[in-house]
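Sharing a structure below in structure tokens format, with a few things to ask.
Heads up, one of the protein chains got dropped from this complex, but the rest are sitting where they should.
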Amino acid sequence: MEAEVKDKIVSIEKPEIIAPPDWKPVIVGILCNWCSYAGSDLTGTSRMQYPPNIRIIRVPCSSRVDPWFIIKALQTTADGVLISGCHPGDCHYISGNYYARRRFLVTKELLKMVGFHEHRVQFSWVSAAEGAKFAQVVKKVTDDVVKLGPLHLYKKENFNK
Amino acid sequence: MDYSKEIRDIAAKLFADGKIDVFVGYRMNGFDDNQVPVVITDPKEVSTLVFTEKSVFNLTNYLKTDHTRGKRVGLIVKGCDSRSLNLLLTESQVKRDRLYIIGIACEGVVDDKGVKMQNCTECIVPDAVVFDEMLGSPRGKKDYIVNADIRALAEKGLVERREYFEEIFENCIRCNACRHSCPLCYCAKCCIDQETASLYNGSNTASSAFHALMTWSLHLAGRCVDCRNCEKACPSHLPLHLLHKQNEKVIFENFQNHLAGVEEGERGAFYKYSLKDPDDFIM
Amino acid sequence: MSFSTFVTDTAGLQKMFEAIISKHETYAPVEKFGKFDYKKVSSLKECNPDSPIDATMSVKPLFFPRASKIIKYEASSAGTSIHETDEDPIAGKRVILGVKHCDARGLQVLEAVNKWDYIDSDFLKRRANTVIFSTRCDKADTQCFCTSLDYDVENLDAMDVAIINGPDGRIYLCARTEKGENFLTQNPAPGSRNPEPIAQEEMKKQYETFAASFRLKMDYKDVNEKMSKRFDSPAFEEASRNCVSCNTCAFICPTCHCFKISDEKIRDTGLRYKSYDSCNNAYFTLEAGGHNPRPAKYRRWRQRSMHKFVYYKERFGVNLCVGCGHCAISCPVNISIFEVVNHVANAPVES
Partner (left out) sequence: MARVGVFVCFCGANIADFVDVPTVVEEAKKIREVKFAVDYKYMCSDPGQQMIRDAIVQYRLTSIVVAACSPRMHEKTFRKALSDAGMNPYLLEVANIREHSSWVHQKDKKAATEKAGDLVRMAVAKSIANEQLHEISVPVTKRALVIGGGIAGIQAALDIADARIPVTLVERSPSIGGRMAQLDETFPTLDCSQCILTPKMVDVASHPYIELIPYSEVIELNGYVGNYKARIRKKASYVNFKSCTGCGACWQKCPVKVPNEYNMGIDKRKAIYTPFPQAVPNKPVIDAEHCTMLLKGKCGICAKFCEKGAIDFKMVDEVIEREIGAVVVATGYDLWDATPYEEYGVGRYKDIINSLEFERMVSANGPTGGLPIRPSDGKVPKSVVFIKCVGSRDKAKGIEFCSKICCMYTAKHAILLHHKVHDSRAYIFYMDIRAAGKGYEEFVNRAQVETGAVYLRGRVSKIYQKGDKLMVRGEDGNLGQEVEVEADLVVLATAIVPYKENPALARLLGISYDKYGYLSEAHPKLRPVETAKAGIFLAGCTQAPKDIPETVAQASACAAKVCGLFAGDTMKKDPMVSTVNKEFCSGCQNCVTVCPYQAIVTEDIPLGHGAKETRTVAKINEGVCQGCGSCVAICRSMAINLAGFTDPQIINEIVAI
């Protein structure tokens, strides 16, 4: 299920940059503990397969996600970011995902304006029962990022993966 | 718009009545027809006060300095300034009973070259929303218009936008003047300067500038009142308002027409939520 | 060694600049976001090589960059290894056109501290490899006050090649250093070499008109002494009251050279950077234990003014200020170090 890398993938934001042939995108996934992380565990226990490019970070709630986690991930290791939380109304902490949702929308639009493709940072609501949805979401995000090519914006200079 | 005389009279009376310790206003800069802020503690200096369409700087920025903290302060606020003052009050940074606020029904201010500032042409709240005394005749609220530059940017392609902003972040020298001149940046120590952030973004590279400016604008999202103090301070003349106006647009259009600091006691857009907030961008 | 002078006209100069840009790595003032900054250029059209007076950015970053890499390190279980950083991108042979006189003087002033105690070889190497073209200044901006300091019409030593606008459209191209002389020899200069001497009388008259056009003037001779007597003067507090501590002044100053060191580590690789800092920053002097010897704004202002006009002078015999007025122009509230110093120097001395 390795994300398929074609001969010549260019970075969508900087078309002059061509991805090396062995390039594999890195997706940073930040998941809330109670819904999405549990959902991703269910994907595992159900043995559903998805592309191996995502690296998952656990946080208690999507409201713990400070927008600068996203910025930092884009600056350093990530080619794409996925943030996932509980469905609206299902937040383990009552209202956390509502606050998070506001920040995400503004962050997404701001990143879009300064020149990031909107698929670089994506969001999803995945419940603890939606193992299949998690696999689909990861596949979609990975496919999207493969199409966008490597991210070369505002990267730290010593980033040499 | 010239309220110099009125303001001198008010300030003199406030000092005479012992109602204030400090007055923050404007004076002529002494070499051309532009003005600079002035922090007055000596009633004798009241005669230097002026207020015209050249009174640009948002004086609420001075409420975070040692000269005003804990003192009784008289100050002048235009529409946008009063919005930041409103937020400072809501966020418990100043005490209302220590302030004597001269509100201005603002007709718009002009930049150094005498051209009306862009934020004034797009101003929504020209009249001071919090004041003890109002000068000028109120003009009422205007309809929200999306910033002209934001509209122009939306027309551009991804690569073009990237090139434009890359130039902005590359030209940022990270002097942090924008932050220091922002009345709403009052943190004891800015997160950008703290270890956790600076461990990875301490240098003055473009990447760090990207991090700093993005974080800064997100911390002001739903709070920025578009006074343009930051732009006035920026030695690189960067169009910083783009970041704020973009956030303002997204917030206004999606979060029940939220505008920072217009309503008394209303907090920034990120400190509340509505069940009706858009959800369609989330998978 | 005696230095050559060439005389030419605007067209000749243009031609020469074009040749330089096509042959050498060239930097020149480029307009960006409505202000001038020194950038690498590939054609004359992009830039203004006439030392534009309203350049708000100094040439300092081309010698002391806003952020420069010091070391690169790698951490693994075998231990931490330190590597040389990549090649310094601005250490090679290059030419900078259109440097303002005060900016060039700033480099001269900075050289003193870079040669003292720790020898900053990076700075000196960049300086040694750079040929500076500068037009002798003949107009003053509202915030300029170089004449109040040690501006001297004849002292053009900070420039490698000085361009002097003479009478009747004549332009003199004077080598001022060995580096400049060699450069002009190797790169065909326009016009005739060593023509009749520059009309000294006329130039002097020109200077006098220029000097008279300054708005800001003071008698600087005993400023240093006056300032050192007023360390405890409340004048510092008064002068700094308007300051919003934005640090702009230090970042764009052609002579300020405070810096901080920061690490940026990703995975196992890290880079150590040297970046600008400012003594006006409230956290500049914060010690690890939490104590801050300069917590108040006026103390930071005092440090900045005293460093520029007392301490540096005592150590290196030159003021750490060239009177360019960049700081006052860029300051959001138009505080001029000239006014601060003037205010303090003329304040009553406390007994």
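Per-chain numbering from 1; labels A, B and C assigned in written order.
One rule holds for everything that comes next: a contact is a pair of C-beta atoms (placed from the backbone, for glycine too) under 8 Å apart; a residue touches a chain by one contact, two chains touch by 3 or more.
The structure displayed is predicted, hence computed values, not measured ones.
Within the entire complex, contacts from the absent chain reach the displayed chains A, B, C. Only one of A:I12, A:V26 or A:V126 touches the chain withheld from this view, namely A:V26. Seen from chain A, the chain kept out of the figure touches residues 1-2, 26, 28, 30, 33, 37-38, 40-41, 43-45, 47-50, 52, 55-61, 63-66, 69, 72-73, 76-78, 89, 92-96, 99-100, 103, 135.
Of the residues in chain C, those that touch the hidden partner chain are 75-77, 79-80, 265-268. Take chain B: the residues that touch the chain left off the picture are 70, 91-93, 186-191, 194, 196-197, 199-200, 219, 267-268, 270-272.
Here, only the chains that are shown with their structure count from here on.
Remark: chain A and chain C have CA centroids separated by 46 Å (rounded to whole angstrom). Taking each chain's centre as the average of its CA atoms, chain A and chain B sit 34 Å apart.
Look at where the CA atoms of chain B average out and do the same for chain C: the two points lie 32 Å apart. The multi-chain contact residues of chain C, meaning those touching 2 or more other chains, are 264-266, 271. Across the assembly, chain B contributes residues 200-201, 205 that each touch 2 or more other chains. Contact residues on chain B toward chain A in their complex (touch as defined above): 150, 153, 158-159, 161-166, 169, 191, 197, 200-201, 205-207, 210-211, 214-215, 217-218, 221-222, 242-243, 246-247, 250-251, 254-255, 269-271, 273-275, 277-279, 281-283.
If you check the complex, the residues on chain A that touch chain C are 76-77, 156-161. Residues 29, 31-32, 34, 36-39, 57, 61-62, 65-67, 167-168, 171, 173-178, 180-181, 189, 193, 198-205, 208, 229, 232-239 of chain B are the ones touching chain C in the complex.
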